[in-house]
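Take a look at this one; I'll ask things after.
Every protein chain of the complex appears in place save one, which is left out.
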Amino acid sequence: MKPNFEQFKDIPGTTIFTIEKTRQGYHLNEFCMSLRTAENRVRFLADQRTYLDEWAMTEEQKQAVLDRDFQKMLDNGGNVYFLAKLFASDGLSYVQAVSTMTDMNVEEYTAMMVAGGRNIEGWRSKKERGEA
Amino acid sequence: MKPNFEQFKDIPGTTIFTIEKTRQGYHLNEFCMSLRTAENRVRFLADQRTYLDEWAMTEEQKQAVLDRDFQKMLDNGGNVYFLAKLFASDGLSYVQAVSTMTDMNVEEYTAMMVAGGRNIEGWRSKKERGEA
Amino acid sequence: MARITAGIATSHVPAVGAAIDMGRTEEDYWKPMFAGYEFSKTWMKDNNPDVAIIVYNDHASYFGMDIIPTFAMGIAESFAICDEGYGPRPVPVVQGAPELATHLAASLILDDFDMTVLNVLEVDHGLTVPMSLMFGTPDKWPTKVIPLAVNVVMYPQPSGERCLALGKAIRDAVEQFDEDLNVQVWGTGGMSHQIQGARAGLINLPFDRKFMDDLVNQPEVLQYKPHLEYMIEAGSEGVELIMWLVMRGALGDHVDEVYRFNHVPASNTSVGHLILTPKENA
Partner (left out) sequence: MARITAGIATSHVPAVGAAIDMGRTEEDYWKPMFAGYEFSKTWMKDNNPDVAIIVYNDHASYFGMDIIPTFAMGIAESFAICDEGYGPRPVPVVQGAPELATHLAASLILDDFDMTVLNVLEVDHGLTVPMSLMFGTPDKWPTKVIPLAVNVVMYPQPSGERCLALGKAIRDAVEQFDEDLNVQVWGTGGMSHQIQGARAGLINLPFDRKFMDDLVNQPEVLQYKPHLEYMIEAGSEGVELIMWLVMRGALGDHVDEVYRFNHVPASNTSVGHLILTPKENA
């Protein structure tokens, strides 16, 4: 069956990690994987730029890491489970890190979750939202 | 379909490498894999016993390696493609190493191969050969 | 012969592991969620399996970018706990079941499932959080485990049909194992959640409830649900629910629903949990 990499593009505010993105995000995600040891976390946090320069990442990927711009990391081939190693190194929880990709701060985001989460109504389709 | 690990036992002079043998031969084969770098080959050949003691192999496996008893390595979970890294470290070709598992010396074995190889007649079944 | 006596489904939220490990289960935020597993912990004491086949996914914790198997089975003696960036969870090492696992992996390959065989594997929250929920915090896990890692992170994930068929093949293979063993199959992950992008925090409780109903009563319909539908309706990470189909396939055509629990939220996730048993003589 022919793979359909376009089918995901109408989902609003969502980046689907495809086999194509494993090529684009390879070095960024491998950098994140390296943070699974305490030694590497210490070394990275002590001198982030030097550590990042050890990886064949694009400058845009490196800058997104330095800025902790998780949405930009997604746009450049990152996958959130890899990025989790980065925000874990910063001592952030999933909620703390994930909320930065939304238009809410962490308190607002947590309040939304406790109230039952983001309602899907209006969030099914970019076309429906007038975004496409 | 139920796996049949017994079906191979009637083939004479043959050890089939099964998923069960990956458990038995794990450390022996991993030791062999380590010889894929020149540094490790040098270090192994310089002090074989010390190198072997870094691996969680059985004493019988270690002794078989020291003796270059390839048949005994097979009996203890080794697989020939792993063992090839060991005889490659010794500078032996496949023919030189493989012939040691037969009742021929390397000249006789090579002559057999040039003459068309081992004839299968009589080599299909242990029962047929009176070995089982 | 070995037999499959129950199927467990449960979400495997990392923050749930952290709450247990940090002793926060009595806090207001967490208490209602953990209360929902009290029945299950008691039920497990009475129904402890010899082996649990735990269908889960690795979250970039052991497998990275280099190698991405669709279905991988751990056949080792034991499985260490991953460091996911916070240090490894302080839980016991997971004990394997090499004899059943080699039989099972071999059977599945002979049935034309293209398994990847793992002699080494470290397991992450996807596998350990369900164990903590069902067993609490023992010094040693009371059951042996066969980890079955499914790629749900990278599109294309295995189809729903393939996951259900894998479960059926697991059932057949377990029944052909000569030793008399009590085996459970656990499907983990889900329910609705999305942990990335502007749409993060999506929860769809009607979808989750319908999914549970269908899983119990008509899994054959569920197998044709397109992955795109999970991603739209249950969030980008909701597609983890295909792992529940593997568990369901292993239980046979008809099941009894022993227990059901739902709770929102745990961290970013809708928590769902089922205990199912194969219907007698069905």
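A, B and C label the chains in the order they appear, each numbered from 1.
One rule holds in what follows: a contact is a pair of C-beta atoms (placed from the backbone, for glycine too) under 8 Å apart; a residue touches a chain by one contact, two chains touch by 3 or more.
This structure is a prediction, so every number in the text was calculated from the model and none was measured.
In the whole complex the chain that is left out makes contact with A, B, C. Of the listed residues B:Ile19, B:Leu52 or B:Val65, the one in contact with the hidden chain in the full complex is B:Ile19. Per the touch definition above, the residue from B:Val42, B:Val95 or B:Ala132 contacting the chain not shown is B:Val95.
Only one of the listed residues, C:Thr70, C:Asn262 or C:Thr277, touches the absent chain: C:Thr70. Even with one chain removed from view, chain B keeps its contact list with that chain: residues 3, 5, 7-8, 11-19, 21-22, 25-26, 29-30, 32-33, 35-38, 41, 70-71, 74, 79-82, 84-89, 93-95, 98-99, 101-103, 109, 112-114, 116-120, 123-125.
On the side of chain A, the interface with the absent chain consists of residues 1-3, 18-20, 22-23, 26, using the contact rule stated above. Although one chain is not displayed, chain C still touches it through residues 65-72, 106, 109-110, 112-120, 154-159, 161-162, 165.
Here is the rule we use: only the chains that are shown with their structure count from here on.
The mean-CA centres of chain A and chain B are about 48 angstrom from one another, to the nearest whole unit. Chain A and chain C have centres, each the mean of its CA atoms, that are 24 Å apart.
Centroids built from CA atoms put chain C at 40 Å from chain B.
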